[in-house]
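These notes are about the structure you will find just below.
Of the protein chains in this complex, all but one are displayed in their positions.
Read from first to last, the chains carry the letters A, B and C; within each, the first residue is number 1.
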Amino acid sequence: MNHPHPMFDEIEEVRAQQTMTRRAVSEGMEELLYTMHPVLDHGFVRVVDYMGNDAAIVQAARVSYGKGTKKMREDEGLIRYLLRHRHTTPFEMCEVKFHIKLPIFIARQWIRHRTANVNEYSGRYSVMDKDFYLPAREHLAAQSASNRQGRGDILEGLEADHALELLRSDSERAYAHYEELLNSREGGEIIHPDKQGLARELARMNLPVNYYTQWYWKIDLHNLMHFLALRVDSHAQYEIRVYAQTMLDIMKAWVPITHQALMDYRIGATELSAQALKVIARRLAGEEVTQETSGMSAREWEELQSVIG
Amino acid sequence: MNHPHPMFDEIEEVRAQQTMTRRAVSEGMEELLYTMHPVLDHGFVRVVDYMGNDAAIVQAARVSYGKGTKKMREDEGLIRYLLRHRHTTPFEMCEVKFHIKLPIFIARQWIRHRTANVNEYSGRYSVMDKDFYLPAREHLAAQSASNRQGRGDILEGLEADHALELLRSDSERAYAHYEELLNSREGGEIIHPDKQGLARELARMNLPVNYYTQWYWKIDLHNLMHFLALRVDSHAQYEIRVYAQTMLDIMKAWVPITHQALMDYRIGATELSAQALKVIARRLAGEEVTQETSGMSAREWEELQSVIG
Amino acid sequence: MNHPHPMFDEIEEVRAQQTMTRRAVSEGMEELLYTMHPVLDHGFVRVVDYMGNDAAIVQAARVSYGKGTKKMREDEGLIRYLLRHRHTTPFEMCEVKFHIKLPIFIARQWIRHRTANVNEYSGRYSVMDKDFYLPAREHLAAQSASNRQGRGDILEGLEADHALELLRSDSERAYAHYEELLNSREGGEIIHPDKQGLARELARMNLPVNYYTQWYWKIDLHNLMHFLALRVDSHAQYEIRVYAQTMLDIMKAWVPITHQALMDYRIGATELSAQALKVIARRLAGEEVTQETSGMSAREWEELQSVIG
Partner (left out) sequence: MNHPHPMFDEIEEVRAQQTMTRRAVSEGMEELLYTMHPVLDHGFVRVVDYMGNDAAIVQAARVSYGKGTKKMREDEGLIRYLLRHRHTTPFEMCEVKFHIKLPIFIARQWIRHRTANVNEYSGRYSVMDKDFYLPAREHLAAQSASNRQGRGDILEGLEADHALELLRSDSERAYAHYEELLNSREGGEIIHPDKQGLARELARMNLPVNYYTQWYWKIDLHNLMHFLALRVDSHAQYEIRVYAQTMLDIMKAWVPITHQALMDYRIGATELSAQALKVIARRLAGEEVTQETSGMSAREWEELQSVIG
């Protein structure tokens, strides 16, 4: 089950409460504030706080670009213009804070995005929860033969059974031994009264990287979009992609105009090299172009074909 | 007069409006949201948005440090502990967005703080306002004789009159010529119908750095405190210090517990070197210590005396 | 004349000296180290130090991607692959430090790139040099009629003469009054023995933003490329574009393979939106597409035509 650590129970109470504010409000975001969005077998994403909305982006842009009319249609045009031309600073004027539960090996990829604020659950200070990630059978993939960094076919039958059994039993044993090292069961019960137990900061080293951790993750909208565009991409590992996809949906509720612009100009867009642009111009002019006559490498040629058919 | 650019008039309307929110609210900050705090002769600071409050810091800290009791007294103790021990990440969980009008030479110091988001009024895109800074007579200081980076006595009489007159007349003339270069008066009236006018991005180069600019400036609380501690310091230039002092007051309304901790552990605190600590220990043990026997340079010795008397 | 501040004279001596090092060396960069590249009427760029070369990028990439053969041809392929797929971290492993002299209004645009280290000449601490920027006649452009942020035709005849004369005389007067405020001529000679002189940190406010400043600017190669791609772009202001172009040439001497990849995959490349890609696919399939049937706005349609003809 995807459940938060008990320490977050208090947040549920907060959700019921409403207060008056003079700040900019996003109705879509208010609706889903504090709501738990399950991801993977025990993970989740939920919004804890946010600042700004589509209008706040427009307002910030107009500091630089001057005041125009304020009809919705023009706001939309301005936001789309800003994103298309990579005028990124107005998007930095919105901020969002998530509470996320995710496997450690995914947290290790995630943290590489440096322009965010993070408060993570501490295994030095507290006992780690007994929650570990096991892939669903339909995601238990073999190594890709063609892509050193990707997945191939889904494992089947006994091989899949055996792989899951190895992962599960090792995870279970690791936690049992973690408790033994701590000399303490869940809830704090001492195991051997005559033993001291290893320090938490050492005992935790026995846990594999499929164990879950939790953090608060706060980021501005510009950097969030950069994160999402990279991580919903098909080259991203499945286990981080599902988090990114969930957050992309949340972004849609928060700043719908910006979300649509992101889909059109980043996530659905492609950067074409100088060579690729020449090939297209020649083909549009009626010329037959092959990889040999394109001046592109076989790999780039393939990448281009997959984009323009 | 300290007035915003007309483009910000719409903000005043916003101030009257209140909406329901599920987010964390700071009552002190709601009170002063959008209020203009005048600084210098034409500048101001006002809060446009914020995220979080003292409780949000505690909440973030408890992700790492575990849930304790939630009585106010303990929240205060935790916040003070975090600040004292430079556990900075929970303070990054709060965010604030200011609208600031400030002279260009101050903006140039300010922007050196890199961990903030900025949208500045663009002199390429729009015509600069005719607002320039003239020091009040009581701040018209001579160069310090002892400190290459500081001020000395206040100029008096005719020298002060003359200095102000030079600054005022050059500023006035620079703007008149700026309009002549643009071939356009305030409001957009063309001066010579047969002239084209220089591009805005070039004409602006005639304006001196005492002209005012405006920006949105968004920063997290940890980095704000770092900025404030450096800029309320007596070594900071007076013209940036008054902005920092205004923002420190705003911070007090926003996160009063954190503000008090900042005063006690940063702004009112002093870092003592290994040598200085030894001197104090020797003196507390009853030993007479002079600069010669202290192992400290004359300058450091003086700095220490000014701290402990 | 484009000359450094006298304080940098010592650097020339350094250029003559050579020492042995075990570090990675770029022959192209060694050749131009400390050499002054003039920009505008009084500005310059020069390289003061660097770290790494093309091979260092490959070396860093192989930490992640495993060791392959090390023939030049494959190094080139790897660098081009990394840049094409925005695997940016290996490019962060190279670093460069410039000494740059540039007008203040350009420094204000430049500093918006936050991921760099900067040490700037201080007008609080030292007297500003009497160097100001005047556009060459062929760059004295009118405001663009179609683009609020751009230049139009070059001013001609008397209007140009007059504009230059205004800029020159205001700049000259501003400096004369700056000295009068300081009560000190260049070289430190006191003007009126019975006057104190205004503090440097105040007197400088009389100087317009076409005055030159100087700084050390240090940045990693990934962020340098981001800066260059934005600032050699035709939408960038001419006065910053010439700096970027000079630095792009320096980059070519430093890391020639990476430079070529940057030209092909960034500077010569274009990002096409989801809509634009569909239009191209339809046209390649033989369909006639107009703006009306494209689903694109008039502006985006125009932008697309300018890219693919």
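Points to keep in mind about this one:
By definition in this document, a residue touches a chain if its C-beta (ideal position, glycine included) is under 8 Å from a C-beta of that chain, and two chains touch if they have at least 3 such contacts.
Since this is a predicted model, take the numbers as computed values, not measurements.
Of the candidate positions A:H85, A:H177 or A:R299, contact with the unshown chain belongs to A:H177. In the complete assembly, the contact with the undisplayed chain comes from B:M263, out of B:L32, B:A236 or B:M263. From the options C:A56, C:L224 or C:I280, the residue with contact to the chain not on display is C:A56.
Contact with the undisplayed chain is limited, among A:R15, A:R86 or A:K195, to A:K195. Residue-level contact of chain A with the missing chain is found at 103-105, 107-108, 111-112, 114-115, 118, 122-125, 133, 135, 140-144, 148-153, 155, 159, 163, 166-167, 170, 173-174, 177, 180-182, 195-202, 204-210, 237.
For chain C, the residues touching the absent chain in the complete assembly are 6-7, 10, 14-15, 17-25, 30, 33-34, 49-52, 56, 60-67, 70, 89-90, 92-93, 95, 97, 117-122, 125-126, 214-216, 218, 220. Within the entire complex, the positions of chain B that touch the omitted partner chain are 65-66, 77, 81, 84-86, 89, 112, 148, 230, 235, 263-265, 268-277, 280-281, 283-285, 297, 299-300, 307-309.
In this section, only the chains that are shown with their structure count from here on.
Taking each chain's centre as the average of its CA atoms, chain A and chain C sit 34 Å apart.
Separating the CA-averaged centres of chain A and chain B is a span of 35 Å. Between the Cα centres of chain B and chain C there is a gap of 28 Å. Residue positions of chain B with contacts to 2 or more other chains are 118, 122, 125.
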